[in-house]
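Of the protein chains in this complex, one is absent; all others appear in place.
Chain IDs A and B follow the sequence of writing; residue 1 opens each chain.
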Amino acid sequence: MNQPVGLQTGEENRAPPSPIREFWHYFTENKGALAGLIVFSIVCFMAIFADWIAPHNPTQQYRDAFLTPPFWAAEGSTRFLLGTDAVGRDILSRLIHGARYSLVIGGIVVTISLIFGISLGLIAGFSRGIVEILIMRAMDIMLALPSLLLAVVIVAILGPSLFNAMLAISIVYLPHLVRLTRAAAITELTKDYVTASKVSGAGVMRLMVITVLPNCMAPLIVQATLSFSNAILDAAALGFLGMGAQPPTPEWGTMLAEAREFVLSAWWVVTFPGLAILITVLALNLLGDGLRDALDPKLKRQ
Amino acid sequence: MPERGHDIVVTAQDLTRHYEVKQGIFSKPKVLKALDGANFSLASGKTLAVVGESGCGKSTLARLVTMIEPPTSGKLWIDGKELSAISEHQRHALRDKVQIIFQDPYGSLNPRKQVGTILEEPLIINTAHSAKERIVLAQEMLERVGLRPEHIRRYPHMFSGGQRQRIAIARALMLKPKVVVADEPVSALDVSIQAQVLNLLMELQEEFELSYLFISHGLSVVEHISDEVMVMYLGKTVEQGDRSRIFAQPRHPYTQALLASTPFVDPGRRAKRVVLKGELPSPIDPPSGCVFHGRCEHATEICKQQIPVLKNHGDGHMTACHGVDEGRL
Partner (left out) sequence: MALLEIENLSVEFDRFRAVDNVSISIDHGQTLGIVGESGSGKSVSMLALMGLIPYPGNILADRLEFDQHDLLSTTPAKRRAITGKDVAMIFQEPMTSLNPCFTAGFQVSEALKIHEGGNRSQRRRRTIELFEQVGIPDPARRLNAFPHQLSGGMNQRVIIAMAIACRPKLLIADEPTTALDVTIQAQILDLLLSLQQETGMAMILITHDMGVIAETVKNVSVMYAGQVVEQQDVSGLFTQPAHPYTRALLEALPERSRGSRRLPTISGVVPGPYDRPSGCLFNPRCNLVRDNCRTTAPALVKYSESRAVRCLHPLEPSDA
């Protein structure tokens, strides 16, 4: 009665690895992504255990040690491994605590912009017609304004604080995500498996969230990691303008902004926060690329 | 024509689907007649083949019969219920009577879902089975189509084209439909796999008393599997009737050209072949009169002016052609 699909040997017979193992296998093949993951894990570790790792209190000012260089330089000491800033605060401790702020900023910005961006993008892609036009033109208007200016305006309206800065940045990132999601949704909607789900009776919500969305994730993941890193930079810019994190918050970007005047005289005050941002952003981007490649089933076979 | 003793599962009467194509802000939109007046009755356990090339309206017909789109005009009865006369809710309930299989085995399964999830989806949406029951049903259906039950945990990209098509067939059967619309189900498969899938389709048809609306441009497959044939060109039905009669004595020039164009598996028969000249006219600007007259060797004045009507020339073999009506062909 049954047609035996027959004498298959080899690959088909071995039980396929569980999705997690398979994902890990592809992910670790990409050495850059692995390096990114390790570095990012270190940053997370620092953020979580900052209170125990940091040698000093990040806001404590040591009046006797303004602008001390790092320990390997002439006047440095091992008391302040990376030196101190203009008001005598230990840079290493501030960097370690600053990791918390960066992760929180990145995380909240990405979360807010993903939730609203994906929702709007899906609605636009599915509804076509007037709703789509309204959403996309609103996004176009937002894109037409310089993003930093828009963020400054939003913060000026809401009041200067770190949370408002994050909200402003999330709003500014919305159009990119909406466009990406809408484009991916429109492409997927032409495919047969969506029609098959429709014929099975799937309603719009199920089609949007369960059927189509998982297939749009690849560009969204990359955009999310880019947004994470850009958020850290934009929060720094806002902090520089006095509209983001307020001193004495040890946020990397604010540290960078405060240290502008010391570029030539006390290079360590500028360099270390800058390096921290650079390394974290690079690690995140590599991680994001690796995630996208590993999660995409189409890239898996020959 | 329906035979006595068999239930009719699908009936179509003058089924039509038009699309409006915008021609810019200042011009009136033009009408694209994707499907223009299809009539047929499909009995349970039988296969109606819809034959034609791109632009003939067969995909549109598939979308109308699976209720993805409503017809612009005409009536469609599924399982005895006329679609425009029933409520939205009742139409929804009819979903489990008609299911579909697609041509491209690589695009018709959601790449991000496990096979089990794909098979269970129709059950989740339409029935009240528990999770355990659904898994068992999915595994049973997988075995029925010749795959192994443990395959429910795998993803589509781990399977070959023929195996994916089997999964697609399994999905179509989860709700125990009465009609399966098969849109070129074997066209993308190798010959030996095609044979396996065709055999499977025919076995399942016997076991479940399924009706197939079998859309294909592969005439050899159609001759093998169908009971009745409907030949379409640019949205219109040009010839319709019993399979053996149409293949033995095609009357419409387009049907004859189709048969003649199909490569024949016999090197000895190579010499004579009627090659149809020209290309398909644009469906937005169809020719006047008979849509085929531009490419027809036997076209006369009346063919350019009057649209021919599908007429019964005895024993249910219907043709829409002036030449046949007049006895010229």
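FYI, a residue touches a chain if its C-beta (ideal position, glycine included) is under 8 Å from a C-beta of that chain, and two chains touch if they have at least 3 such contacts.
Fair warning: this is a prediction, and the values are worked out from it, not measured in the lab.
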Touching residue (missing chain; options B:V31, B:M202 or B:A299): B:M202
Residue of B:I8, B:V31, B:L83 or B:L276 in touch with the missing chain, whole complex considered: B:L276
Absent chain, residues of chain B that touch it: 53-54, 160-162, 190-196, 198-199, 202, 217-221, 223-225, 257-258, 260-268, 270, 273, 275-277, 279-280
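Simple rule for what comes next: only the chains that are shown with their structure count from here on.
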Rounded Å distance between chain A and chain B, as computed from the means of their C-alpha atoms: 48
Of all residues in chain B, those that touch chain A in their complex: 66-68, 92, 95-96, 98-100, 102-104, 107-113, 121-122, 125-126, 143-144, 146-147, 150, 153-155, 157-158, 163, 166, 168, 171, 175, 196, 199-200, 203
Residues of chain A defined as touching chain B within the complex: 1-5, 12, 15-16, 19, 191-193, 195-203, 206, 211, 214-215, 297-298, 300-301
